[in-house]
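The structure under discussion is supplied below as structure tokens; questions concerning it will follow.
Here the complex is missing a single protein chain, while all its other protein chains stay put.
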Amino acid sequence: MTTQSPALLIIVPLISAILCLLLGLIRRGLCYPFVVAVLGVSVILSFDVMGTVLNDGVIRYRLGGWDPPWGIEYMIDHLNAFIAIIIASISFVVAIFSRKSIEHELAKGKIIYFYTIYLLLFTGLMGIVVTGDVFNIYVFLEIASLAGYALIAIGRDRAVLASFEYVVLGTVGACFYLLGVGYLYSVTGSLNIMDLTLRLPELYHSKVILIAFAFFMVGLALKIALFPLHVWLPDAYTYAPSTVSAMVAATMTKVGAYVMMRIMFTLFEPYFSIKLLPVTTILGWVAAAAMIFGCIQALAQTDFKRVLCYILIAEVGYIVLGISVGNRAGFTGAVLHILNDAVMMACLFMIAGAIYYKTGMRHIYEFAHLHKKMPVTVTCLVIAAISVVGVPPTCGFFSKWYLVLGAIDARQWFFAFLLLASSLMVAIVFFKMMQTIFFAPAGESAHAHIDEPHKEHKHSRDEAPASMMIPIFIMVAGILLLGIFSGQIVSTVIQFTVPKGF
Amino acid sequence: MDTMQFIIGKFNYWIYIVLMMIGFYAMIAKRNLVKKIVGMNIFQTAIILFFISTSSKKGGATIPIIQGGHGDAAGHVIDAAQYLNPLPHVLMLTAIVVMVSTFGVALALLIMIYREYRTFEEDEIYETLEVMRLKK
Partner (left out) sequence: MHYAVKEVQVKERYPDVTIETVCRLLIPPIQLFGLYVIAHGHYSPGGGFQGGCILGASFIMMFIAYDIGEVKRRMREKLNTILCATGVLIYAGIGILCLVLGANYLDYGILHQILPAYPAKARALGTFGIEIGVGITVMSVMISIFLNIGTAGEHEGEPE
């Protein structure tokens, strides 16, 4: 099994998506346990792949037995395996969360199709992470995006319009990526990343490569919602169902950031991206603008999920800032922040889903005195919030520490200052929320009850069901443990992902 | 004369750029949602045209189907310069499938939008949303 694990990482969810459809047509209740089992197997497989990479080095798996560059090759090194573990784990935990939430928000007959498309989304994401061929990345990117469009459109009121806007913008982004691939292919004749690394250095002066790089960057910036091209994200993730928001917010933007890292530092050498072109300067200013813009907009929102969406835009700014400073500490901070941000965002969106499931409330001003009704959930919200702000020993502190170190190492004092300023603004956002929850004047709470005839007493404890609370506990435990053990994570895995030349 | 060489010698690139910009303009400037989707389709078709045009060769290359290659009699040596490069064609098969799937998803979304708002015009939809928001 170990030598075939890279292919199994993709085959298992793909076949399971089809089997889920067939099983669901036989009996509807079989879908949920089957999906959870399959995702559990995927988590085990991803840890297995990481073990192989740590012991033996880079895995190069030839699909179909054809040698590269004629065939497609799956190349897995430390960065790949790390992101594969993140995506598999987050999908597994969110799938456990999904049972009651999806029954609440979808019609009964559609649950089979929801789980099928969920597994197809997971297949697409794993495919992007595992493959080592630029055109294969495009194909899996489109598989994941199409599944994402369909899942987001299921939500409430404006979800269909938001998904339509996402379709148009996402397609433009993917088409720009495809154009970049086309330009690279027409000049070098190869599509394999390792092969292109050998052929490109003599072509660095040519305009075709420059334009290909520009197309790659703009296309991926659309996909990860980097500042001026973020317009689709708030609407799409706010109106989607809670499970879908938790899943895509934690994974899709991170995978796009991973592809950006691959293109900037593996496909083109760091010498090209940092010294030959002022790309990192441009990216640095764009990322700084993203951080400030995200935090300021988050202050102005009243819908809880919308606040989280704008904070997600700011987090993407952090990751791109880490990439753009171009030194060891910055890159380490960016990769560590991918891990931490995935866990934090999944946790926060799942908490929003739990609150919506139990009370039907969406706006922050309705959350007054929520700590009397759902104390455990509010505790988890507080822990996740202080992690986003960046207080030790939660994980958010350590990734921001590396990012600030990276900015200082690159002598970009202004970016270091902006990092700290945006942390302060995020703190203001969350403390305002805590003030509304804990310290609102008595009698002001405007709970909008969904029709639950029993338990009318306003202050009785009424937590979300166990299948929703257990994933939230896992995520909160993850936040604390990842913070305490972040040194081990950096020294075991992340220090090998930093590209040579830093 | 260098300008003429620049325009006529690379006419395939000019055609694909013009088509792509027509599609892009339609996606941005048209107010009807169906026209936006049609513009998206033109945009993707232009990119497919670009890829296919990079596969042609000088000297009258023919389509990449081996002459006399049917059955087991195809053991002879093949002169690669006589046939087009088949790889972009194969890549674009996949891209066409992706284009059709995106088109299908977009049309399904348009049907749901029509059921809800009874119109395809973007400004009327936003007016309806404003009215609904003010009523709350």
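By written order: A and B. Residues from 1 in each chain.
Definition applied: a contact is a pair of C-beta atoms (placed from the backbone, for glycine too) under 8 Å apart; a residue touches a chain by one contact, two chains touch by 3 or more.
Computed from a predicted structure; not experimentally measured.
Asks: Quick one: which shown chains sit in contact with the chain that's not drawn?
Replies: Taken over the complete structure, the missing chain's partners among displayed chains are A, B.
Asks: Decide which residue listed in A:L22, A:I282 or A:I470 touches the omitted chain of the complex.
Replies: A:L22
Asks: Of B:I7, B:M21 or B:L107, which sits in contact with the chain we cannot see?
Replies: Missing-chain contact among the listed residues: B:L107.
Asks: Of B:I7, B:M21 or B:L93, which sits in contact with the chain we cannot see?
Replies: B:L93
Asks: Which residue among A:Q4, A:T379 or A:Q435 touches the omitted chain?
Replies: Considering all chains, including the one not shown, the answer is A:Q4.
Asks: If the hidden chain were put back, which residues of chain A would touch it?
Replies: Where chain A meets the chain not shown: residues 4, 7-8, 11, 14-15, 18, 21-22, 25, 61-65, 107-109, 156-157.
Asks: Taking the full complex into account, what residues of chain B touch the chain not shown?
Replies: For chain B, the residues touching the absent chain are 63, 65, 69-70, 93, 96-97, 104, 107-108, 111-112, 114-118.
One rule holds in what follows: only the chains that are shown with their structure count from here on.
Asks: Distance-wise, how many Å sit between the C-alpha centres of chain A and chain B, to the nearest whole number?
Replies: 29
Asks: Which of the residues in chain A come into contact with chain B in the complex?
Replies: 135, 138-139, 142, 146, 149-150, 153, 158, 160-161, 163-164, 167-168, 171-172, 174-175, 178-179, 182, 185-186
Asks: Using the touch rule from the top, collect the residues of chain B that touch chain A in their complex.
Replies: Chain B residues touching chain A: 24, 27, 33, 36-37, 40, 43-44, 47, 50-51, 54, 88, 91, 94-95, 98, 101-102, 105-106, 109-110, 112-113, 116, 125, 129.
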